[in-house]
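Heads up: the structure comes next, in structure tokens.
With one protein chain held back, the other chains of the complex are shown just where they sit.
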Amino acid sequence: MTIPRRDPRRERIARNRCHPEHDVVLTEQEHDGASAAEWTGPNGLRRRDPRQVGFIGPNGIKRIDRSGAQQSATLGTRATRTTAAAATKRHVEIESPAFMVAVVPDMAGGRLSSHDRDLLGLARQLADADGNSPGAVLAIVMGPHKESQWGDAGVDRLMAFEDSAFDGYSPEARLAALEAVEREMAPRYWLLPDASTGGADLGRRLAARLGERPATGVWSIEPTSGTSTGWQCTARGGAGSLDIQRPLARIVLAVEECAEPVDETRHAARPLALSQPLPRLLGRIDDQGRVPVDPAGIALAEAEFILSAGNGVKDWEGFHHAARVLGATEGASRVVVDDGFMARDRQVGATGTWVTARVYVAVGISGAIQHLQGIQRCDKVVAINKDPDCDMIKRADLSVIGDAGDILSALVARVEQEREEQRDAA
Amino acid sequence: MLDTLLPILIFVALALAAIGAWRRIRLWRQGCPSPVPFFRGLAAVPRRYLVDLHHVVARDKVMSNTHVATAGGFVLAAVLMILVHGLNLAEGILGWPLLAASAVMFGGSLFVMRRRRRPPARLSRGPWMRLPWSLMAFSLGVFLITLPTVGVLPEDIGSWVLALLLATVVAWGLGEMFLGMTWGGPMKHAFAGALHLAFHRRPERFSSRHGGEGRSTGLKALNLDDDQAPLGVETPSDFTWNQLLGFDACVQCGRCEAVCPAFAAGQPLNPKKLIQDMVVGMAGGSDAHYAGSPYPDKPVGEHHGDPQGPIVAREGRALLNAETLWSCTTCRACVEECPMMIEHVDAIVDMRRFLTLERGDTPNKGAEVLDNLIATDNPGGFDPGSRMHWAADLDLPLMRDVEQAEVLLWLGDGVFDMRNQRTLRALVKVLRAAGVDFAVLGDEERDSGDVARRLGDEATFQSLARRNIATLAHYRFQRIVTCDPHSFHVLRNEYGELGGHYEVFHHSTYIAELHEAGRLHFTPWKGGTVTYHDPCYLGRYNGEYEAPRNVLKALGIEVAEMGRSGYRSRCCGGGGGAAITDIPGKQRIPDMRMKDVRETGAELVAVGCPQCTAMLEGVVDTPAEVRDIAEFAADAVTHEDTSAADGPSRGGHGDDASPTASTRKEVMS
Partner (left out) sequence: MPHEPITTLPLTVAVLLSVGRHPVTGRARRADQDARGLELALSMAAARIELVHAGPFDDACEVSMRGYLGMSAGHAGSGADSVTLVDQPSQADVVPALCRTLSESLAPQLVIAGERAEQGEGSGMLPYQLSESLGWPLVGGIVAVEGVEEGVATLLQALPRGQRRRLSVRLPVIVMVNATAMAPRQSAFGPARRGTLAVVEQPAVHDAAQDEWRVQPARKRPKRLKIVKATSARERFKAAAAKSDGGGGQIMKDVSPDEAAAAIHKLLKEEDVLR
């Protein structure tokens, strides 16, 4: 650490807005890490220039945001803010844990999902129950990941297996890894997300292998004196029709929102490794890779990108071509299906299929209430329509008013051109 | 020479016809047994022919007269010919009426000829095109050979060449008329038709001398207790023998084709072709000889069948494709128009029963709807405990609480449909305005079973019906009123076979009755022009054409009738589960119906059926607003205080109303 040196002259110039060198000094200060609007005053106090901060609000009036959010955003250093926020979190370090709570997050997309974070929150409840002899939360990750915020999610120990054996569909390899952890560490609890993205399957495999009866579909746990573990849980059974209150099992498969994610503390996330390398094993299941799926053949309910046609579509050849080029699954409004332009299984809406697409492009669909009901769960809705007052446009995230045929063909041309360029570049 | 030749000709023809008849009867007897009153049936033929059949034929005046002349002339001429020329009895006396009969028949055949010159599309061609010539040959031949008999011409006129020529003409006529009747020419309809009238599967549909409704439209129940009994019709021989006989009676006049909504919409159904396919199946062979309009877009000659073979193939082609059966809206327009009294809808539902109950092959949303009916007692799969949610604010008296009421209001599955809830609210308002003591079943009500039955799922229908009947048995009421003609029909005509006998009213009938009794008063209509769409299940199925019109009249509305209304009303396309099976065609049936509406220039269509409402409102760019009769009535009903001044008749009504009020109070406390 160096002692900060002060230059009284520069400070004076910085304070004096009329000084000819004022701006120069300010810029220099900015390079030192302070902004033009904020600097350390002569008494060590932080100084602010209210004229340099703030932004023009929607009414043309200058607004100053004193929370600092605006300022750091203008500086473009989001990281500084998060670190600043993180700095307020309590650091927790568990040196010699009394026991381990193993969590196997699904890591969909290589990051902790909200489900994984909920599960880590649940793990913390179990680990921190006894303040005198706290347990440690051990996260086990198989395969590559992009997560960096382990500590904030509540992980004390992190065991990351990097191995090509975990690529693709590899339940056997994953189970073998968990078995190795079990042999070496014997965690008191195993927590996995009861989700189709992997945890549901892996957790059950582990339970069957260890001969444990898991608690599945767990959505809450509470301490109790009635059971040997000191915990009981409430789990969903009978396809969501029953609540089963039972003693907490050693292997817990918990559903989403089973607990609040960790928020106030930051944990060490100390890397951990097994003493022995994982054994090589001969799998009986052979992953032959993804099968190309024709977007037109995907069931509407599953499709993630739907190009949907309504009464406003006149050029059907063009519409089908656009769907092919964009790689979108085709949908349709009821009227279009009734008129025989599209098959009945393509109908979107309350009387057809309820869709969950990430992007739903409604071409010439005015948006009858039944149709809007059917697209409730779509993330982004794009409307292409002639009528700027129709209900679909009220629902849409992006609406373009104009002739559907022209816009679609322009879009197709654009996409094709881009593909062409990529091919040339490659 | 003719003297010797004619008796031989006549008796050979008769003998051959008898052999043909025996063979034909054997074809029919391939069908399942079905007991009929043999002699009573035969005795009923003249009346059934002259009254009931003629009632239908007479809708086309020219054709009716043509048929009377030709057929009447033929029957008389044939009998007299056998007597005169065959047995040489009373030649001098009987010869004159024979001459007259054959002349009348000749006159008729000229009209037949005229119609055959440019036959409308609905008529079959092929052998039917030679029929006028054959009729002429017979009538002219008989006329000419009778001339010498009565002494107009000398006995030995002309040479043997002329005699031979005449004999040939007579032989041709005899061949067509006698042999063709039993060996399968166009004249087959006369032989099969007469027996069909005698042994009809629904003898109750004919009028009787003592009056009687002469209507029989409820489907017949399958025996599900016997697990050996076939479930529906798989092969032509699974039909009852008198159904097969009925198919054989078809004259291919194509009236059914002309009124069939599915055919008009370009769906692969033509009732006439369907019946002919059944005949092909009964006799075995291919449909290549069929000479009428095919199923839309389905070429003739690709299908074939035999009595023991499947009608609908699991894969490939057999007698017909399943879509043909599923296109039918069960609107009964074909049955209503059929001069031969053939029961198309029965046959179609029989075949559907096999497809659903044995094959599990109900198309499109059919399977889902049936599953819903089984699991939730309503076709939409809604929570049966939410049946009364629509009426949370109406405080409707429940049968469970009041146990008895004058009227049981059957709500139907429309309770789950927001559009129909408006109709129901309107109906409740009208009933309350008239002070009717009514109650509803609430959550105890189930789907009536109509859709399940029309989709061929007899098992689910009977299950729903039996449970409904058991529920209804707990309560005392005088009549059931419903705004759903499908429930109305099923409760009225189809529950009886399962032990449920009720007096059932369609709401339009009941409102008309209330108005007539002075219990309802309406403010005069000030809106636009109104037309009325007859629901099939109210009109053709139950003969109620007048009550809805009377209600509209009472409201001061003059109905601008559509070209096709009353018994010729065109279906909305929603009956018989057709909206569920959703067989594609060239256009949609409700669109065609709305075109009919547009032609009247009406601003509103009055309807009396939730299904019709849904179908007609589903038409885009609707020219007219669709409104239920109950809504018309509710909008115009005047409050009791204004009508209370009407006079003493209100006093009795007030007494009627008081028990309702008191029971309602009990419920509240």
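Miscellaneous remarks
Chains: A and B, in written order; residue numbering restarts at 1 for each.
Just so it is clear, a residue touches a chain if its C-beta (ideal position, glycine included) is under 8 Å from a C-beta of that chain, and two chains touch if they have at least 3 such contacts.
All values derive from a computational prediction rather than experimental measurement.
Here one chain is not drawn; of A:99, A:169, A:341 or A:354, the residue touching it is A:169. Among A:196, A:225 or A:275, only A:196 touches the chain that is left out of the view. Note on the undisplayed chain: of the listed residues A:88, A:132 or A:276, the one touching it is A:88.
Checked against the full complex, the one of B:227, B:393 or B:621 touching the unshown chain is B:227.
Of the listed positions A:23, A:222 or A:379, the one in contact with the omitted chain in the full complex is A:379.
Listed here are the chain A residues that touch the chain not shown: 65-69, 85, 88, 168-169, 171-172, 196-197, 200-201, 204-205, 207-209, 213-214, 216-217, 219, 236-247, 257, 260, 263-264, 284-291, 293, 298-299, 302-305, 326-329, 358-359, 361, 379-382, 384, 388, 393-403, 406-411, 413-415, 418. Mapped onto chain B, contacts with the missing chain fall at residues 227, 231, 314, 356-362, 366-367, 370-371, 374-376, 381-384, 457-459.
Criterion: only the chains that are shown with their structure count from here on.
Chain A and chain B have centres, each the mean of its CA atoms, that are 62 Å apart.
Put simply, chain A touches chain B in their complex at residues 311, 334-335, 338-340, 344. Residue ranges on chain B touching chain A, taken from their complex, read 364, 582, 584-586, 588, 618, 620.
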